[in-house]
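Left out: one protein chain. Kept in place: all the others.
For chain A:
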Amino acid sequence: MASITLSNVRKSYGTTHVIHGIDLTVHDGEFVVIVGPSGCGKSTLLRLVAGLEEITEGTVEIGGRVVNHLEPKDRDIAMVFQNYALYPHMSVRQNMAYGLKMRKMSKADIEKRVNWAAGVLQLSDLLDRRPGQLSGGQRQRVAMGRAMVRSPAAFLFDEPLSNLDAKLRVQMRLEIKRLQQELRTTSLYVTHDQVEAMTMADRLVVMNAGVAEQVGTPMEIYERPRTVFVAGFIGSPNMNFLPARLRGGMLELGQGLLVECPNAPAGTDGRDVTLGIRPEHLVVAKQGEPADIQFVVHMVEPLGAETLVHGRFNSVETNVALRLHGTPNVWRDAHLPLRLPPDALHLFDPASGVRLTE
């Protein structure tokens, strides 16, 4: 058990800077997920912690010890790879035991630990199989087992679920989370899947272009995204963004279309902003209720439990998505009266993309 502390960690390959100074503390027993689009440097960051890549600048501490120049094996970490990286010629048992054998642990101890991990992961019947004879989910569990038997200070996961099919992914997601909660091992988990990120994380790091855009609990990030990037990346379907202008406590969208905006920060009157609003926060006004805006439906996507409606606000040239419960009676070219709840409006600076609303 240990915490991981990254201080101003940078990584460059020659003159290409990949990680631009990241500060992050993963507390003891915490599950932190790093999420971001491909190429944002999230895997590189994980590999820096693992010691598979050399750190250009800054320090990485694991359990209060600076590990910058330690070999991966001396860092007391275990890693689960995207393609599992199981040794194809070894049985499940040998795969799990290999790291222990390298650490000169006694045969009896190895046996005990492997059996324990196999029991927890329901692999006991498969111990003598080769990875090639296992299904994707089983291989994934062996990879987990290989990490678990070592009882390391920290687990590092590099997109461990992305080679599984959708159904298995959901199942393994729960399983990994459950295991982590049982073992209370500090974990750093990299993924590009925001659902995985939201559901598994104690805390979330949203990365973009080598920078940690926001660090916080999943709900903090969902409710108060710090930048346009974070707002657009977390949440599905994406948050809607519209150009707008603040004028006397009102938001002007397009021509003469005014919406009340009581939570506009002070001193922003008259300036251009980017309005962000999540599809699930747009509400259809009930009969007799005053509507803020008219919505023209272009396309309807019924999903059963919910319905995605794509269209536009009257006189605004930006596509907007709408997420409605159940399967409401909506059709193409229909006009829907919408309410924009004031507390669901996110205002961002259009130039820097930084959040303006408190």
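In the analysis below, a contact is a pair of C-beta atoms (placed from the backbone, for glycine too) under 8 Å apart; a residue touches a chain by one contact, two chains touch by 3 or more; residues count from 1.
One rule holds in what follows: contacts and distances are computed from a predicted model.
As stated in its UniProt record, the chain not included in the shown complex is "sn-glycerol-3-phosphate transport system permease protein UgpE", which appears among "PTS mannose/fructose/sorbose transporter subunit IIC", "Cytochrome c oxidase subunit 1", "sn-glycerol-3-phosphate transport system permease protein UgpE" or "Integral membrane protein". The residue from A:132, A:256, A:304 or A:326 that touches the chain not shown here is A:132. Of the options A:64, A:88 or A:326, the residue whose C-beta touches the omitted chain is A:88.
Shown as candidates are A:4, A:78 or A:338; the residue that touches the absent chain is A:78.
By the touch criterion stated above, the residues of chain A touching the omitted chain are 50-52, 71-73, 77-79, 81-83, 85-90, 98-99, 102-103, 130-132, 146.
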